[in-house]
Every structure is written in structure tokens, then in C-alpha cells.
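Shown here: the complex without one of its protein chains, the others still in place.
Our next item is chain A:
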Amino acid sequence: MLERLLEVNNLEVIFKTYGGEVQAVRDVSFHVDKGEILAIVGESGSGKSVTVQSIMGLIPTPPGKIKNGEVLLEGQDLLKLSKREMQKVKGSKISMVFQDPMTSLNPTMKVGKQIAESITTHQNIKGQEAKERAIDMIRRVGISNPAERYEQYPHEFSGGMRQRIMIAIALACHPKVLLADEPTTALDVTIQAQVLDLMKNLKDDMDTSIILITHDLGVVAETAERVAVMYGGIIVETAPVNELFNNPKHPYTWGLLESIPDIDVADKKRLVPIEGAPPDLFSPPKGCPFAPRCKYAMDVCVEEMPPAFSIDNGHEAKCWLNDSRSPALKELVAAGRQLS
């Protein structure tokens, strides 16, 4: 049995706005084991960033508010910690890499200092030793001339290099969990692969777990061990990565997999979109959030939120189609519903 490192249970996050209360994350539960890479995928506004930012305590309050739930790191509930106690956890036990490396580094501070700052904040290391540790981190993220680079400012680095620096900052204190919020979205495709490889290698070296947020299923297939698919503020399906790609059990996951463009351009097939728009999170539907866009939606889908049906070992899907009482897909087609 793998060691459970981080566990998120029944997390609910809302944002108060003039227009009302946005229910960004509704009853989300998942876990990460030691040394594991969990990918959270979903479209914009599905709540993936809010989920990981709540783990880090980075949700601005107000307007945000964590309404319910617990975030257990090795059994300790991070949501119950005081600000000061949380500061000790942030950057040392859990750290984060952000989406846009161009704006995520302080432009007026030497990059080396920005790495060393992380070290001096959490470990009893000062001055020259912290500097050496920082230089070592720059070397470990694959940047040549680390001692020289220590003295440079962010504007002297390319986007990919800056993301490497961000990773160096995040991993400087050997955290137990690394939260990566779309770490490659802003990078060129060739650089993306390099950065992902780097993260994977460092993860193995440092025995860190990673929660990788992305909307790129290619990245998921290549990097993750398990996947959680988010839609409308809930996790609709969780599965080991192979299982998800080979045997998906939620219509939204089907839609996502279908909409991946084929590399074979000669085919000139039209891209397959998921018709419709994501749910209004000001007043989310009481049933399945995907029901209005779902080709297979039944009456029960609109009426009642589906529970998490356990499909297989570690594979869960929140879809009524997995209930033993639901008609098989064939019958739905026979009843006049269209299957693509």
C-alpha cells in the first residue's frame, strides 16, 4: 500500500462578488500518494487552479472563502493552521510553480537571491551557504554557469529558463508536494517537454509528489500516474492514467478525448467539440453539472448529483450511467438519442 501524503476532503471554495456567490469548488476530494504525480485536468473555470491555491492558502480572502473541507498533509489539516504556522509549511513542505514564468519572478531581485530567500526562510542556513545551495539548485535545474546566473536578473532569462528558476525556487527546500499550476502552458512546445522531463527527474531525485494542473491531455499522458478530471467545480472522474485513456467512464471525459485533434492532417476531419457552455457557477445545477451538454443525460442526471461510482481499483466516475439500474448505452441509442 502506498503511503498517503496529501488528502483533500470535501473542499468547498466560494468567491463573493457583486453578482453573487461563485461556487468555484464544490465538494472536491482527492489524494496524492508519496512520490506520485497526480494530474488535474479540466477546462478554464472548472476550479482546478482554485483547488490547488486553496491547498497553499493562496486564495485571497475576501473575496474568496474556504467554506468547508480539510486538506490533510501527513494527517495535519492545513486549513486549521494559523497564518504564521501556514507560512512555515508554504515553501518548505508544499510549494508551487505558476503558469506564467514571465511575470512570476520579481524583476528587481537577482534570481539567485530569489532562490536563496526560500532557503533562508525555512532552514537555518544563512549567507554564503545559502548562496551555495541556491547555485546548486540552479545547476540542478539544468542551467549552465550557475554561479554567474545567480547574479543575474529575471529579464536576462528566457521563458523556459525562468520556469526552471521557478522550479528551483519551489524545490529549494525539498518539499513533500509540488503544486504545478499549468507550468508549461506559457512555453514553446519544445521547451514544454524539457521542463516536464526536468520536473519528473527532480521528483524522483527528491522524492517529491506532484500535483500537475493542465488542460493538455498530451501532457497528462506523458507525465501523470493518476488523473482527476474536473468539471463545473467537481471532480467527475478519477483514474490511473492508462485506465482513463483506455476505459473512460464519464461522458465529459469522452468528449475531452474525442476533441483531441488528430495528428493525421491528411484526414482533414473537423475537430469534435463538446457542444454547449460550462455551467453558471453562480447557481450551479443541482444535478450533474455536465447534464445540459451531455448526449446521454437522463432525467435523474438533472435531478440529482451522481455519487462517485467505483469502477475499478482507483477508478471512480460521478456519472449515473455507471449505476447498475441505468440503461446500457445501446438502449439509449435505441431510444432515439444520438451517439457520435
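As a convention for this text, a residue touches a chain if its C-beta (ideal position, glycine included) is under 8 Å from a C-beta of that chain, and two chains touch if they have at least 3 such contacts; residues count from 1.
We take it that contacts and distances are computed from a predicted model.
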| item | value |
| --- | --- |
| Protein that the absent chain corresponds to, by UniProt name, given "Peptide ABC transporter permease", "histidine kinase", "Molybdate transport system substrate-binding protein" or "Response regulator" | "Peptide ABC transporter permease" |
| Which residue of A:S44, A:S82 or A:T108 touches the chain not shown here | A:T108 |
| Touching the absent chain when the full complex is considered, from A:A24, A:V89 or A:M161 | A:V89 |
| Contacting the left-out chain in the complete assembly, out of A:V141, A:I169 or A:I311 | A:I169 |
| Hidden partner chain, residues of chain A it touches | 56, 58, 86-92, 95-96, 98, 100, 103-109, 114, 117-118, 121-122, 153, 155, 166, 169-170 |
